[in-house]
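Excluded from the complex is one protein chain; the other protein chains are retained at their positions.
Which chain is which? They are A and B, in the order written, and residues in each are numbered from 1.
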Amino acid sequence: MSPGQMPNGTTPVDATANGLLLQISNLTTVFDTRAGRVVAVAGVDLTLRPGEILGLVGESGSGKSVTGFSILGLIDPPGRVSGGSILFRGRELVGAGDVTLRQLRGRDIAMIFQDPMMTLNPVLRIDTQIIEAVRAHTRASKSEARERALEVLTEVGIPAPEERLKCYPHQLSGGMRQRVAIAIALLHRPSLIIADEPTTALDVTIQAQIVHLMQRLCRESGTALLWITHDLAVIDGMADRVCVMYAGRIVEQGPVRDVLASPAHPYSRGLVDSVPANNRRGEPLRQIRGMAASPLRLPAGCAFQPRCDHATERCRQQPEAVEVGPDRLVRCFHPLTGREVADRA
Amino acid sequence: MHDGPPIVELRDVSKRFAQHHDFADRVAALMTRKALVDAAVLAVNDVSVSIARGEVLGLVGESGCGKSTLGRIVAGIIEPSEGEVLIDGTRQSAMSSEQATRAALDVQMIFQDPMSSLNPRKRVIDIIGEAPRVHGLVSRAELDDYVCMQMERVGLDPTYRQRLPHQFSGGQRQRIGIARALAVRPRFLVCDEAIAALDVSIQAQVLNLFIELRASLDLTYLFISHDLSVVEHVSDRVAIMYLGRIVEIGPTDAFYAAPNHPYAQMLLAEVPRLGGGARDYTPVPGEIPSPMDPPSGCHFHPRCPHVSARCRSEAPVLKPIAEGRMAACHLNDQR
Partner (left out) sequence: MAAQGDHGSPVLADQEQPQWRQQWQQFAESRRAWLALWVIVILLLAALFAPVIAPQNPYDLTQIDLFDGRLPPGSVGESGFIYVLGSDVQGRDMLSAMLYGLRNSLFVGVLSAVFAVGIGVCLGLIAAYAGGWIDALIMRIVDFMLGFPTILVALVLLAVLGQGVGKVILALVIVQWAYFARAVRGIALVERRKEYVEAAMCLNLGSARILFHHILPNCMPPVIVIGTMQIASAISLEATLSFLGLGLPITEPSLGLLIANGFNYLMAGLYWISVFPGLLLLVAIFSLNVVGDRLRDVLNPRLQR
């Protein structure tokens, strides 16, 4: 069931001329709330190649999840995508009709949430749900769909899948539920999976299993993965590239190894420096001062400037993204260069 | 560290959460001829541990391991089903009521959720000032100044003392919770996942506050967390819990250099670490068993790579393995 076999699909060709699976430019998503307009995503540019794993890192309110939801057209009022373009295999998703998006969702682009119960229906058995999901996008008989269900459950490492199929979601543990959600996401061999904090609610050992599983499945099937998280350490182990978001903008992006080893933006540097492992034991951690800017009252210019030690008068203007190395972009007037992250004490 | 009795000592403490059957359940069971099964969870299973004055004990474990329950027993919020909690070497039953109140205030708790741990309908001044006033630690006239002092100490602007919790950010709310605990002049803080719900850049700030306060107020901590790297940073000693039991306890340096218990080894291997780079390991398979129905013998045996027949039948006890280190694993007997 590769995309090429889809009866009524989009172009079977995976990539457009520039070889990109997903190309987001100047994406802007706003929420008109009672308290005023919140610009949750303020001009995000990012690209994803087929089979690539991209980590989208940010704190709460940075707009990382909203970016993910915007791609799938899942922004509900009072929010809306107010500008920019999202090209998926060369096809524009901003302003695309509900029907188009619904066809794409689940088949070409799948989503995994922090809470697997966003995907699973609590009152239906697992087999009912998977069979339904199979038949939503393909013409398969019930028994074929059931076969497929067994296949994906085995693939995501669920022991005794025959028995699990007859379970209700509440009879499974959190880790198992997330595996089922991943299995459903994988059903139609999507070319892109958007995973929104999929391991945040799980325990350390279960998180390791899920991360390992996702990484292996994406590598094997050539699926691109957009992994949204607040946890730099998870990204380090699995992603190819990383984008760091702050206050609705991507402040730094590049190959994961380079960015984490020598962050160029003061914010990403602050994040990396504050990790306990990068500090001497028992002594105060190097911390970023202040708190995240309120999306309702963003400071003029660079949103990080009030918390930044390197800020100057110039930072009152919005910095453009500049290239600081191979495939590395930083949105800062005073990018940090050269210095490696302080060695672990 | 100081001499004298440990500030807190747990002796053979267990906590069982049982589901009680009322009259209606019994009638229903009679009519359906089903036997009533007493569903009970042994959240904490025969734990003995003592915490010396001035030290930080890190308590690590995954969900359902009983670490939060243990923390609440130490903080006096939950009564243990068996065993006893000694404060300064004294049993609660041997204390006068004044002593008992003082002992209760001596041990305070910092909670995980910065939102639900503050009463949403109280102003900051009342959240922080209520307990000191009720217990007569400050007079009504001094209360305002006292609250301002507490707020300044945790890095909050005292001019915000008339505000309600929802007007603060997560990190600030956690600081309010810390100020509330410190306002009754405790000597011991139980921090239950106290930074887990905060944003990454705020976690470091709050962790730093804990480190500062420890030095300036001579505090002792029980620092409960699932995050091994945070625990490594703040703790003098580390205890690892699995399904209600402490499986390993020892000084931080020695533990992180060479964890003894297979579960501790597995935890350490699987914690994502910055700078670890791409790892090509295979995670240990298996789920955390339900605490309702823990495996026989050593609770870890179904996931353990070194399992033997003895592990399935006999629960290992904590035994000294080195200076100040104990572990509960049968493998140590063979060495």
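Basically, contacts are C-beta pairs under 8 Å (C-beta built on N, C-alpha and C of every residue); 3 or more make two chains touch, one makes a residue touch a chain.
Predicted model, so just to flag it, every value in this text is computed and none were measured.
Colleague: Which listed residue, A:Leu20, A:Val38, A:Cys243 or A:Val259, touches the chain dropped from view?
Modeller: A:Val38
Colleague: Which one, B:Asn45, B:Gln112, B:Gln205 or B:Ser225, makes contact with the chain that was left out?
Modeller: Only one of B:Asn45, B:Gln112, B:Gln205 or B:Ser225 touches the chain omitted from view, namely B:Gln112.
Colleague: Of B:Lys15, B:Arg53 or B:Arg180, which sits in contact with the chain we cannot see?
Modeller: B:Arg180
Colleague: Out of B:Glu130, B:Asp144 or B:Glu287, which residue would touch the omitted chain in the full complex?
Modeller: B:Glu130
Colleague: Go through chain B and note every residue touching the omitted chain.
Modeller: Residues of chain B in touch with the missing chain: 20, 22-23, 72, 75-77, 101, 104-105, 107-109, 111-113, 115-122, 130-131, 134-135, 164, 166-170, 177, 180-181, 184, 197-199.
Operating definition for what follows: only the chains that are shown with their structure count from here on.
Colleague: Take the average of all CA coordinates in chain A, do the same for chain B, and state the distance between these two points in whole angstrom.
Modeller: 32
Colleague: Please give the residue numbers of chain B that touch chain A in the complex, ascending.
Modeller: Going by the criterion above, the answer is residues 62-63, 169-172, 199-205, 207-208, 211-212, 226, 228-230, 232-234, 252, 266-267, 270-279, 281-285, 287-288, 290.
Colleague: Residues of chain A touching chain B in their complex?
Modeller: 59-60, 157, 173-176, 203-209, 211-212, 230-234, 236-238, 257, 260-261, 270-272, 274-279, 281-289, 291-292, 341, 344
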